[in-house]
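Okay, here's the structure, questions in a sec.
For this view, one protein chain was removed and the others were kept in their places.
As written, the chain order gives the labels A and B, with residue 1 at the start of each chain.
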Amino acid sequence: MLRIGQRVIQVGIICLGISFVSFVLLHLTGDPVTVMLPLDAPEQEIAQFRHKMGFDRPIVVQFLAYLKNAARGDFGNSLFLERPAVSLVLDRFPASLILISTGLSVALIIAIPLGILSAFKSHSFIDNFSTSFAVMGQAMPLFWFAIMMMIIFCIQLRWLPVSGYGTWKHLILPSFCMGIWQSPPTMRLIRSGMLDILSQDYIRTARAKGLSEGKVVVKHAFKNALIPVVNLVGLQFGFLVGGAVVTETVFSWPGVASLLLNAIRTYDFPVVQAALFLLALLIISVNLIVDVIVALIDPRIRDKQR
Amino acid sequence: MDRLIEIDNLSTYFDTPEGMVRAVDGMSYYVSKGEILGIVGESGCGKSVSVLSILRLIPEPPGKIADGKIAFEGVDLLRVSKAELRQIRGNQISMIFQEPMTSLNPVYTIGNQISESFIKHQGLNKKEAWEQSVEMLKLVGIAEPEKRASDYPHRLSGGMRQRVMIAMSLSCHPKLLIADEPTTALDVTIQAQILDTMLQLKEKIGMAIILITHNLGLIAETAHRVIVMYAGQIVEAGSVIDIFKAPLHPYTQGLLMAVPCIGTKSKLGKRPLKEIPGMVPSLRHLPEGCLFSPRCSAPQTLCRSESPPATSVEEGHVVRCWQFH
Partner (left out) sequence: MNSLGRTHARLYKALRILWKLRMGVFGAVIVCLVCALAIFAPYVAPYNPYEGDITKRLIPPFWAEKGSTAHLLGTDHIGRDLLSRIIFGSRVSLVVGFISVLIATAIGVLFGLIAGYYGKIWDWIISSMVNVMITFPFVLLALAVIAVVGPNFRNMLIVLGLTAWPVFTRVVRAEVLKWKEIDFVQAARAMGMKGNRIIFSEIFPNLLSSVIVLSSLEVARMIIVEAFLSFLGLGVQPPTPSWGGMLGESRVYMLTSWWLATFPGMAIFITTLGINLMGDGMRDYFDPHLRYQFLSSSVEAG
């Protein structure tokens, strides 16, 4: 239970941190109004705007008000669309979630078997192949890979649609790109984790008891290997959200990340703040779930809190 | 004399960056039904490797059981199929290891891990296996066995974990138990208890034990016969009485003389501990001829050029030394 308490505090700190930075963003240039209004706006309009947005109040007051509103989920309206920023972001959430979770699944589907096999048959052909794949994969920039895939599959071969959202055909390439991009580090981790575990004494004990190799690997080794992998998935989620920015942009996928990018470009601050905040919440929740799962697998952690 | 298991010319090599290392080189010995055979030697002499080879638990790259024959109940363990071997492991031949702290899987309960043997070798279902496991825990002297069975290994002390290991390995009443330094990692007080438990169960089940240790006192107390190993070879083998009363090989003599004895100072005056000069050779750079010759007190010319074969001096007493050939 203590662990959950710790996590909640961390959640609070992260949100505070993100809010602080987002808030500071606005005031980084000194006068936020200049960023938000066109340069040649008349003096009166500027003053009105400033008052309306509350920029004439002391900074601390502004920050506290901002926090209070953020806690209620109120980030103000988008500067361009006359709708609450939060609802704009939430509208695009499902699309991003679909993309990220599919990408994650693809990464795991590739990485887990390859990782286990290469650990098991260390230094064999499959091990060398997977390691080379991992090394090359880690050098590959996602946006280049995405564009290359697009050129090959959408333009040259015309098998898949170039962009858009709606059918599984639209989902294949983007999620595939994300998945392939994340599988090398995952595979390497699983492999090194498995190698480490397979050399442990308790594996030798299991073999000495006469258990079949299958049982040794699947029952004894795998559960232990899951621990670092699940932890990694938590971290990966953060990377995937970052990768989503690229993928959504290249494939014109209507998700939160591309919305964020657009908002950044157009200086639509309420949307930027709302998006960052909600993404942070998402990542933290995922990490919390990951922590719970790890505690379920590893009994030693459960007892550590006593 | 009923021979339970007979190891003939076992050789196990390891492939290292520096070349092939002969961890065990041409070892031959046997264990009779119901007897306790001790294997002594310094660290790195090949004791563990030799018994791991019996159950073929050597990691195949970089290790390799290059030669030999192990006769057990009419089959050659080194040539039998993997499936048959697994029938024997944990069932007819069991093994316990040196490090109780790491020999149990941390993510499964004790009961689960002991049950595995029952399920695999006796075809019991989960419930029956669990009950039997609790019985085994009782047998090895663990208090509150029902509660303990649901515990995870990290909750138990080293001594208790080793008892669990004993419970696990004896669950199917094996004919042979291999104990590789079972008490070395434990407190001295616990050591005695663990050993007692092992010996009690031995009587009950009627099994033979191969006991590996570098503790000569332990061998003197518990074993019937003993093998002395040096750099991958057996240098002397015989009954405990023969070896301890009249050791023939210079190495064995050196080992026994090196044991500090209470009362020496008052009897013989202050004197330094006797040690064997020199160091155990690295298995990568073995000397020519007799492996012990560089450290021997009375080497002959033959010793430096040719390795002596194992010679039988009298009934059951074997020495590898040119003095007795």
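Some observations on this one:
As a working rule, contacts are C-beta pairs under 8 Å (C-beta built on N, C-alpha and C of every residue); 3 or more make two chains touch, one makes a residue touch a chain.
These numbers were taken from a predicted model, which means no experiment stands behind them.
Taking the complete complex into account, A:151 is the one of A:65, A:151 or A:218 that touches the chain left out. The chain not displayed touches chain A at residues 10, 13-14, 17-18, 21-22, 25-26, 28-29, 35, 135-136, 138-141, 143-145, 147-148, 150-151, 155-156, 234-235, 238-239, 241-242, 245-246, 249-250, 257, 260-261, 264-265, 267, 272, 276, 279-280, 283-284, 287.
Keep in mind that, in the parts below, only the chains that are shown with their structure count from here on.
A straight line joining the Cα centres of chain A and chain B is 53 Å long. Residues of chain B touching chain A in their complex: 55, 57, 61, 85-91, 94-95, 97, 99, 102-108, 116-117, 120-121, 152, 154-155, 165, 168-169.
Interface residues of chain A, counted against chain B in their complex, comprise 122-123, 200-202, 204-212, 220, 223-224, 297-300, 303.
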